[in-house]
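The complex is shown incomplete by one protein chain, all other protein chains being positioned as in the whole.
For chain A:
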Amino acid sequence: MVSRSEVLSLCRALLRAGRQYPDYNIREYTKRRTLDGFRMNKNLTDPSKVNEAFAEAKAQLMVAERVLKVYLAYPPKTKNIMEVKLQ
């Protein structure tokens, strides 16, 4: 059974990875999806289900960090209009 601190640190790691994406839409999506995903599974009590959800989130973290390296290697040439106006 995973501990509360492990779950929280996994959530923080996912959010940290998502924040670094150069693409505006993917950045916002990872933040929203991570928080919603953890919130949806907040009330799970069955240990096997909790471990399953934790393992899935960990796999997603590995995917997110791997893909981030590729996305950072090809940065966009133009700024998205949402970022320009937010300045």
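Rule of thumb we're sticking to: contacts are C-beta pairs under 8 Å (C-beta built on N, C-alpha and C of every residue); 3 or more make two chains touch, one makes a residue touch a chain; residues count from 1.
Quick note on the criterion: contacts and distances are computed from a predicted model.
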From "beta-fructofuranosidase", "Afadin- and alpha-actinin-binding protein isoform X2", "AP complex subunit sigma" or "cysteine desulfurase", the hidden chain's UniProt protein name: "cysteine desulfurase"
Residue numbers in chain A that touch the chain omitted from display: 25-26, 28-29, 32-33, 36, 60, 63-64, 66-67, 70-71, 73-74, 76-85
